[in-house]
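With one protein chain held back, the other chains of the complex are shown just where they sit.
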Amino acid sequence: MSKIYNTAADALDGLLFDGMTIAAGGFGLCGIPELSIAAIREAGTKDLTIYSNNAGVDGFGLGVLLESKQVKKMGSSYVGENKEFMRQYLGGELELEFNPQGTLAERMRAGGAGIAGFYTKTGYGTQIGEGKEVKEFHGEKYILEEGIFADLAIVKAWKADTTGNAVFRKTARNFNEPAAMCGKVCIMEVEEIVEPGELDPNHIHLPGVFVHRLVQGEFEKRIEQRTVRQRYDTSTSPAGTGEEV
Amino acid sequence: MSKIYNTAADALDGLLFDGMTIAAGGFGLCGIPELSIAAIREAGTKDLTIYSNNAGVDGFGLGVLLESKQVKKMGSSYVGENKEFMRQYLGGELELEFNPQGTLAERMRAGGAGIAGFYTKTGYGTQIGEGKEVKEFHGEKYILEEGIFADLAIVKAWKADTTGNAVFRKTARNFNEPAAMCGKVCIMEVEEIVEPGELDPNHIHLPGVFVHRLVQGEFEKRIEQRTVRQRYDTSTSPAGTGEEV
Amino acid sequence: MSWTRDDMAKRAAQELEDGMYVNLGIGIPTLVANYIPEGVSVTLQSENGMLGMGPFPYEGEEDPDLINAGKQTITELPHTAFFDSSMSFAMIRGGKINMAILGAMEVAENGDLANWMIPGKLVKGMGGAMDLVAGVKRVIVVTDHTSKSGAPKLIKECTLPLTGKGVVKMIITDLGVFNVVEGGLEIKEVAPGVTREEIYEKTAAKIVN
Partner (left out) sequence: MSWTRDDMAKRAAQELEDGMYVNLGIGIPTLVANYIPEGVSVTLQSENGMLGMGPFPYEGEEDPDLINAGKQTITELPHTAFFDSSMSFAMIRGGKINMAILGAMEVAENGDLANWMIPGKLVKGMGGAMDLVAGVKRVIVVTDHTSKSGAPKLIKECTLPLTGKGVVKMIITDLGVFNVVEGGLEIKEVAPGVTREEIYEKTAAKIVN
């Protein structure tokens, strides 16, 4: 039974329905499932609830599904890069459920791992904790957060073998792993599909059992904030410094 | 600040105290922290509570700490390979807290991840669920299990760089990763310490932030059940079959 | 002429479908791997941290770092993936494993399963069995129809401590195949040479047909 589909549209066939919940990988524009997003835009599925750390930018990433007004609700930690998002949100056209970034990642992993809820200190005593159950453990207060169980996960990996065993590249890994876990069905797009045995079995990031449909494709991989240092700077540059260009 | 210690005894210096809680990696005798176990036996620390999937065998693994009567309580999923364990347990000398295997792994990871408790279906309606809070999510019943926060984690990896970034080998990975996460201090013993840059940063199993002290050593790696197939068997042998020797 | 252990394993293997991820328990369930039907490709999960379990190693090639959940030396396959125990049970608890085939001490007519503990006897522990029955989509039990003393193992209510409540979907014994349905057990198949009367007689659980 092959997991390989020719296009994202083929892979999505039969899975999309109005009002569904989708978990998407990616952080900012890094490691986002470009192909599935484009295919969902094309399919026109409406009233989507999307769990994704960010909401893309205007014209790219999940931003294209906002522009086409296919999204009813976003569950995210940071949506600051998207004017259309803000317009729809402030105009009351779009629901927004803020999730602390780590809580969002853990909620996805929890759903994928059959954990219905968990207690975290994150957000206790803040707006995020309002209406959530509080419980004390070892003298400290924790709030209950629930696992995310998505109808569909759309994620992007670097390489996968034909059975779906996947590896990610550098920080493009981010939410792709927990998002993949929490989907009833997971569509994974990759830069390269390889034969079983080409990936080291010790170094599979996401075992193939989590991956139902695979698509190989080309990616734009847009950079959101290009920051560089100059070559003439021969001193040891400290971490994360230089200049924006 | 070097994380490298010459011996397990050196690495344990200042960390041991009577009545402490220790999380140990390993599954059966596979991937167990042989060096730390031997050093704790030598140190003679008493009244230990040990969370470990198994309790070793007579004369090897955690079995040696049972023989020396250093263990007050075991938190395990399966303890069937150890006569001394049974003798002490049935004699009322040793407490035993059974944890379903997946619950034990998740409790260790939870403690390491700052998750004080989580809801799982595992054990609902059984002895394991008795006395534990039950909560319904999406029409199904879950029980509350708590994170494990251990005073010390003792684990074994294959290789680590000097900063503690570690990789495990095959199924010797098992509980070593979650056990390492849940220790206030984690001592990792490895077959080889390498320089930073020798391990692929994409393929670190356990980032060095979880590892406080490193020891390189030699390991016996005893096999618990040696099963083989015969070379003259040229037919395709199905998985997990053959004969015990 | 009821079914042998191998017949039972062979019958259980008929439940496998192409592409499935399957966890096999110790005992008769392990034998199921010998009878995977032609054209059906399944991936075996071993809960100590492996997908894609291969056969036992050739003598001299045993690797102490490569064992299955029964602690036996095994081998890997080209599509094998290794992972830690929390990831292993994430996939089990998360419903990603399609089928588990397990042994039983008792099965009740409502699908309750007891297979880990006999009070007063030596208690070894549940290992991964409670997680498996709680998380895997379809749990099939393969067991002798009666205990060594002849007592029914398919009963009204379990007397032994449970592994899981209402978790068993199908039972394969030496006498036949049973589905757990609303109201009790449904005889789906009768082993050759066995009569329905024999089954009725040796079963304490309610049979609905």
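To keep things simple, chains are lettered A, B and C as they appear, and every chain counts its residues starting from 1.
Following the convention adopted for this analysis, a residue touches a chain if its C-beta (ideal position, glycine included) is under 8 Å from a C-beta of that chain, and two chains touch if they have at least 3 such contacts.
Note that this is a predicted model, so its numbers are computed, not measured.
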Inset, instruction - Going by the touch rule at the top, give the shown chains the omitted chain contacts. - result: A, B
Inset, instruction - Out of B:Tyr51, B:Trp158 or B:Phe210, point to the residue that touches the absent chain in the complete complex. - result: B:Phe210
Legend entry - Touch criterion as defined above, residue of A:Gly102, A:Pro196 or A:Gly217 at the omitted chain: A:Gly102
Legend entry - Touch with the omitted chain, as defined above, among A:Arg41, A:Lys73, A:Lys132 or A:Arg169: A:Arg169
Legend entry - Touch with the omitted chain, as defined above, among A:Thr120, A:Asn165 or A:Asn202: A:Thr120
Legend entry - Missing-chain contacts mapped onto chain A: 27-31, 53, 76-81, 86, 98, 100-106, 108-109, 120-128, 158, 168-178, 205, 221-231, 237-245
Inset, instruction - Over the whole complex, note the residues of chain B touching the chain we left out. - result: 1, 109, 111-115, 161-163, 165, 181, 195-197, 201-202, 204, 207-210
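Operating definition for what follows: only the chains that are shown with their structure count from here on.
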Inset, instruction - Tell me, please, which chain's centre (mean of its C-alpha atoms) is farthest from the centre of chain B? - result: A
Inset, instruction - Using mean Cα positions, find the chain sitting nearest the overall protein centre. - result: B
Inset, instruction - Just give me the whole-number Å value for how far the CA centre of chain A lies from that of chain C. - result: 36
Inset, instruction - Averaged over CA atoms, how far is the centre of chain A from the centre of chain B? Could you give it in whole Å? - result: 32
Inset, instruction - Please work out the Cα centroid separation of chain B and chain C, and write it as a whole number of Å. - result: 26
Legend entry - Where chain A touches two or more other chains at once, by residue number: 113-115, 201-202
Legend entry - Residues of chain C touching at least two other chains: 76-77, 82-83, 86, 89-90, 92-93, 134-135
